[in-house]
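Of the protein chains in this complex, all but one are displayed in their positions.
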Amino acid sequence: MKKIMKHPYSQFILLGLVLLTLPYLAEAGAIRNSTVTVIGTTIIYTIAALGLNVLLGFSGLISLGTAGFMGLAAYISAYVTETMALPFELAVLAAIVIPTLLGILVGILSLKFEGIYLGIATLVVAEIFREIFINVTSFTGGATGALAGRPELFGTFRLDRIQTYYLIVVVMVLIFILIHNLTKGHLGRALNAMRGSEAAAQAMGVNIFKYRLIAFGIATVLASVSGVLYVHYVGLSYPTTWNLMLSLDFLAIIVVGGFRSIFGTFIGSFIIFAMSELFLKPIPALANITPLVKGILIIIFILYYPNGLANIKHQVSHWLARRKGKRDAFGQTKTEKKNLTRAEVRENDTV
Amino acid sequence: ACGNGNDETDTSAGEDTGSNETETEESVEPAQGITEDSIKVGNSAATSGALAPVGSPFNAGIRAYFEMVNNDGGVHGREIEFVHTDDEFDPAIGRAALQTLVEDEEVFALVGHFGTPVIAATIDDIKDYGIPAVYFAAGIGQLYNAQAEGSDRVAMPVQPIYTTEGEMMLSRAVGDFGAEKVGVIYTNDDAGLDMLKGAEQKAEDLGVELVSEQVPAGATDVSAAVTSIVNEDVDFVIGAAIQNTIPTIVKALVAQGSTADLITSYVNVDASISQQIWNDIDGQFDVYGNGWVDLESEESLESLAMMNEWIDDEYDNNVYAMTGWIAGHFFTEGMDRLGEETPTWDAYIDAMESEPIDNPFGGEIDFGDGQRVGTQEMNLSRIEGSTEWVVVEELKSIEEILGNN
Amino acid sequence: MTPSKTKELALKIEDVSIAFGGLKAVDDLSFAIERHEIFGLIGPNGAGKTTIFNCITQFYKADSGRIHFVNAKGKETNLMDLNVHEIIDEGIVRTFQNVELIRELSIMDNVLIGAHHVMKQPLLGQLFNRKAIRQDEADSREKAEKILAFLDIAHLKDLIAGSQPYGVQKKVEIARTLMSDPELIILDEPAAGLNDTETKELALRIKQIRETYQTTILLVEHDMRLVMDICDHICAISFGKRIAVGTPKEIQSNPEVQKAYLGEEGELE
Amino acid sequence: MANFIGVFLRSLEYGSFYALSALSIILVYKTSYTTNFAQATLGMFNTFLVATLVMRQGWSLYAAIPIGIVSAVILGVLIDIVIIRRASKAGPVGKQIITLGLISVFLGLTPIFFGVDNLSLPRFISSGTLTIMGTPFSYNALFNILFGIFIMLTMFATIQKTKIGLAIRTTASNETTARIMGVPTKTVTMAAWAVAIVLSLISGLMTAPYSSVSLTFMNDVQITAFLATVVGGFATFHGPVIAAYGISVLLNIFQVYMPSGTIWGKPLLYAVLLLIMYFKPYGIFGKQRLKKV
């Protein structure tokens, strides 16, 4: 049993199950109804951020354009379902394929750019998208945005709010499993190698070009999925939503949560998005200064958990190890060596 | 654009009380949020971030009005309790905030729901809940409905709709200033684009020439758009922009030597704007503003004095606070009309529709026959000092203005 | 230390030149390496040794000349037609003068990267973690463990590579090359930073690698005891030009090599 | 022609605003290896301070500016000491997110200190216009152009003539080793933050009279400044500055002379810049950093 629970799949599914109970808790009055909506949105952001985590955490490529691609998918899905009145499934397909092709195009450009140059280049792409969102009114609804209803499955079964929430949770768990599969083995290692040492990666046969495209592809697919879920959950794609601040929030999510950590991405998303809704705003003294408190908390988290909150786990095991573990010639235990050096090594990281 | 039919029926909270089916007169329960001695209402609005300069005084205005009412013993013995949450102008947060208000806080009505993205994302939910929503702090076209039926009746806009305002501005240009070629500088947001739309429609109706240039909302450099407008040698300029973009536009027009008079949205008719541009204009041209609140009449001045008495000094005379005050007034008026009748949602809406409601700052709104069109009459004022907007034309409808000529 | 019985050609460098700005880092250089031999490249600092490695592995594109590789099956390839990442497919793999590891990954993960090109893992298969993929992973891990054990660092496999002592990091780089089933291993200063004992051990290992993994080895090294001990042939270069090729004995006594590189005779330890 | 001259001169003026902000971004980047997303917000905060003193307390602009500068310096020093210095473990992306946190903090603090209303700020030179080839052009605009250039030239000269330039570059490249060489990197970083925030303030003080002092009034300037830094290249100080002027001129030309220019001029310019970046991926004035293996 313990072993089964240790398997990442079980942990993802467990998280999913916990999240699925929220509507019941809300009905039972244990939590507020709006909590479910907030968590639903948190999950949606988690998915886009996870894509960025694959891109930045694994491959070391930064993007400040996540919001742009997410928005594009949102508009496409809204357009296909509402204006063209085509089935939801088709909308999903179009809303994932089109941005992903564009994302891959950016991936091709990315070969030329490094670090912040790539960041700003992707920002420029997103800004161009934003102009399109506002000005190509017939497609986007212009400045008032594009409206969309809840998903209608197989052309017959329209989900209500709670059912849509269930759908979002299920999609999240599936994505967690798939991304786990992708990153824990061959692909993950290739991306890691590319980030760690481009020269070594190439010498070991990693085709940088191909893997950059894959990384951008994955990031855009997830941003697109997130955009689709967003527009059908929130009901509106509003042009100014898809701005630099949102892209930066995705970055914040993975930094606060932890690079390369799937759970970390969820935790980060919770901190960045849900924390102020669920914990700060209900407190009258904080309700009017939530931006201030949120900003301070972000800074504190990064200062004290530079490797992300997902690493609390390591710290706990480290602490336990120190209490009972055996020490080597330098007075260090094996776990300590594993975990601490992880932190030490970070000094040399550059993006 | 929103005919997507959200057929949610799972909105457990409010459904048994005020929803549309409760037609039978007997043994009606009051709707949610109503107790023997209290009425709970609420809104979500941007009270932090870039729109806080509007959201904060607006909410303060609502609060002040309710405080005044409560001080007088409430409405038929019920005190009004106002709850608010900050939605940061974000539709995702707004949607959760609405749920908090309706399902968790169980408010009786929404008063002063705020901001285009939040309103657009939640308007269908509001209709599904069937909860009355009085006053929307936005002017988007979606709120406009000449003959609302069924659940559409819950939305009761008061502010002018931006497209209406655009028509009004162009009508002023032609009717009051005899313009033959009008330049529009509009922001690429809902306000700017909708005002442009209204102006374009009216220009076509009236057969006057119209040229337009776009500027990004909140832009720092609008000089290119201004250059193009100045080059066009227009007789009159419409500044279809709200908040911090309008001073930028006016200052650029001055810098580039424009002499055509300019009109801007009612949203800008506030001392905080005139203060920013009075010195710059320096008589080069006149800046006019639409207005739907009138600050001349005895009645209005009385209302203003009353508001200033009840609101934080910080917001004395603030136009957005005045609109909040108006929102409070409209809601209270409906409650007042219910008298001793059991306050259900339907009863409340019927009461609102029963006869036109006076605006404490002049004019009236008629929700009768399902009219949901917001303010239709506007006045005209001019900047005549760093804190002075002086009314130069009384409240008038578009027809009246054009009839002038 | 006899080289292979039948003298087959493995790598042929002909008239290769490359210049950076005005500087001719490699100047009309030619040499050939036989299969299964250990071939040393020596020369003063800045002579162009690393540069020629970079030309072979296509990190640099030589300005002129030919670089041909003949694999075990006798197929000849012009390496200059290939991309950097395709070099390993020919069976050529290298280490780096300044260790290039993924610092924050474990030693095991670093070594597994060496198997990148031999793993046959389509993206979709990985996505759904198919059985074949799991098997492939398990096999690679097993292979990696064997290699780590061979290099005496199996016990360190879960530790983070970046904080290991230099000597261990160098071994990890060698382990990584072995994962790729190489035919030709190119080592750039494998003994730098090792002490005398460790260098001796390394010499032994390199010879074992040749036998166990049936490879050809090309190396650059400034530690003359190592070079003279293990190399079958040595090429000495200076200012990008070849000054001598021969057996260790011949090189050691070559006056030009002594002048340019070794110092006066007899000073060798 | 007069028209074009006007467009050109105005572009130069706005170019100054962008260039000062770009310089601010570069300075922090070069010493802390951090893209300071809070550049605009910090500039905004101090501009609010000056505007509050002028509008609410009735100070003269010239009395208020020194206070703003002192506040900017104090903020820079505090941010460096309290936050950036302790974030060495966070890595470059982590530090960038810290600056994102700073945005939140200062967006939260501004209304608390200065109220929610937007303010306005007088110009450096309140009136007077000269006509240059038929185009009206205010003394203030001329002052902005000249003063901007003056500040930048002073900075370049200081960086060139003294060891400061080298100290800055080594601090960014490898802080520990720089310290071993005797470079007081902490002072360098702290000074860079202080100067950077002062530059943002100056950019804000120049911009505000043309728009208004609101929470977001410098955001636009910041995005253009970011663009300028990558188009010009992070390698040099002059590259981004020249790019800032260039982008400003091009943007206005696109917007004025292209059909539907005010709608599509900007995205088109962005596309063009993307193309330029594609061919000069390290900036027009930057060189590719070689990594030798």
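The letters A, B, C and D name the chains in turn, as written, and every chain counts its residues from 1.
Assume a contact is a pair of C-beta atoms (placed from the backbone, for glycine too) under 8 Å apart; a residue touches a chain by one contact, two chains touch by 3 or more.
Criterion: contacts and distances are computed from a predicted model.
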| item | value |
| --- | --- |
| Complex member absent from the view - protein name from UniProt, among "Hydrogenase expression/formation protein HypE", "Branched-chain amino acid transport system ATP-binding protein", "Dihydroorotate dehydrogenase B (NAD(+)), electron transfer subunit" or "Monovalent cation/H+ antiporter subunit D" | "Branched-chain amino acid transport system ATP-binding protein" |
| Sole residue of C:168, C:209, C:235 or C:251 that reaches the chain not shown, by the stated touch rule | C:168 |
| Options D:96, D:118, D:170 or D:214, residue touching the unrepresented chain | D:170 |
| Of C:30, C:97 or C:121, the residue in touch with the unshown chain | C:97 |
| Hidden partner chain, touching residue among C:83, C:135 or C:195 | C:195 |
| Absent-chain interface as seen on subunit D, which is shown | 163, 166-167, 169-170, 173-174, 176-186, 235, 289-292 |
| Contact set of subunit C toward the excluded chain (per top definition) | 20, 43-47, 49-51, 97-98, 165-168, 189, 192-200, 222, 224, 261-263, 267-269 |
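In this text, only the chains that are shown with their structure count from here on.
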| item | value |
| --- | --- |
| Chain with minimal offset from the mean of all protein Cα atoms | A |
| Chain whose Cα centroid lies at the greatest distance from that of subunit D | C |
| For subunit A paired with subunit C, centre-to-centre distance based on mean C-alpha positions, whole Å | 41 |
| Cα-centroid distance, subunit B relative to subunit C, in whole angstrom | 75 |
| Length of the line joining the C-alpha centres of subunit B and subunit D, rounded to whole Å | 37 |
| Subunit A: positions in contact with at least two other chains | 135, 199, 290-291, 346, 349 |
| Contacts with 2+ other chains: residues of subunit C | 59, 96, 100 |
| Touching chain combinations (by label order) | A-B, A-C, A-D, B-D, C-D |
| Contact footprint of subunit B on subunit D as seen in their complex | 3, 6-7, 10, 14, 17, 55, 107-108, 111, 115-120, 122, 126-127, 136, 138, 141, 207, 209-212, 214-221, 248, 251-252, 255-256, 261-263, 265-266 |
| Subunit C partner contacts - residues on subunit A that touch it in the complex | 178, 181-182, 185-187, 189-190, 192-193, 195-197, 199-208, 214, 337-338, 341-342, 344-346, 348-349 |
| For the subunit A and subunit D complex, residues of the former touching the latter | 56, 62, 109, 112-117, 119-121, 123-125, 127-128, 131-132, 135, 198-199, 244, 248-249, 251-252, 255-256, 289-299, 302-303, 306-307, 343, 346-347, 349-351 |
